[in-house]
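Shown here: the complex without one of its protein chains, the others still in place.
And now, chain A:
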Amino acid sequence: MSDARMSGRGLSRFALPMAAAFGFAVLYVPLAIMVIYSFNASKLASVWGGWSVQWYGELLRNDQILQAAWVSLKVAAMSATLGTIFGCLIGYAMSRFGRFRPRLLLSGMATAPIVMPDVVTGLSLLLLFISMEALLGWPAERGVDTIVIAHATFCMAFVAVIVQARLTDVDTSVEEAAMDLGARQPRVFFDVTLPMMAPALVAGWLLSFTLSLDDLVIASFVSGPGASTLPMVVFSKVRLGVTPEINALATLLIVLVSIFVALAAWRMRKAGKA
């Protein structure tokens, strides 16, 4: 009716879609170019030489990359699992153990790894592992174990946040009802609380998995000889020049990460509905 609404409609009809298109273009055109070039027949990364899938074949024959991919998947699965277990306990404690006094401080501290610069996290963990080695003799050498522990710290923080958000939504009277019907505390947790948290845990695990798969900085700090993750290998290779092989690898990573993020989002939407 009014001019303001008309202009608002005009804005939403032209300006907003254009702005959105520009934003998405900046985000996704480079990715699209990379995906297209991964099918490039030419050995030079920046010269188009026709379609081919040969670089995917090369990739599968490259032991160094396959080895690194295996390390990355192992680290991601283990750190996501560890992070989910501890994050679940933290989130549960934060939302259910009443209003104990240092709660705000504790929940802030538990979620701090999310905003902590990776360099700081990586360096401090490296110092921890070195002094532990000197004092306890463990870890004898840095490798998969130390990367898993390092990744589990920030995975835990993410899972704790997701679980806490989920439990704040869930009516505490459901747990009280279980108690009222004769269930003691551990039973209530396993029969009622855990199933209600399950979607959040699955979402948290998937998110943790992708975050661990992505990490380069922290892993570089705490890894040792013989335990290179995929991002570390890619990064070191790129310094010698981008090859179509790396394009192919990056394309596969995009597919993998997209699948996991989509699954996590789907689980979280389901959690919101139930």
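Rule of thumb we're sticking to: contacts are C-beta pairs under 8 Å (C-beta built on N, C-alpha and C of every residue); 3 or more make two chains touch, one makes a residue touch a chain; residues count from 1.
Please note the rule applied: contacts and distances are computed from a predicted model.
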Among "Spermidine/putrescine import ATP-binding protein PotA", "TonB-dependent receptor plug domain-containing protein", "Succinate dehydrogenase hydrophobic membrane anchor subunit" or "Urease accessory protein", go ahead and choose the protein name stored in UniProt for the chain not displayed.
"Spermidine/putrescine import ATP-binding protein PotA"
Sole residue of A:89, A:165 or A:196 that reaches the chain not shown, by the stated touch rule
A:196
Full-complex touch with the removed chain, picking from A:13, A:43 or A:187, is A:187
Which chain A residues touch the hidden chain?
171, 173-174, 176-184, 187, 191-192, 195-196, 274
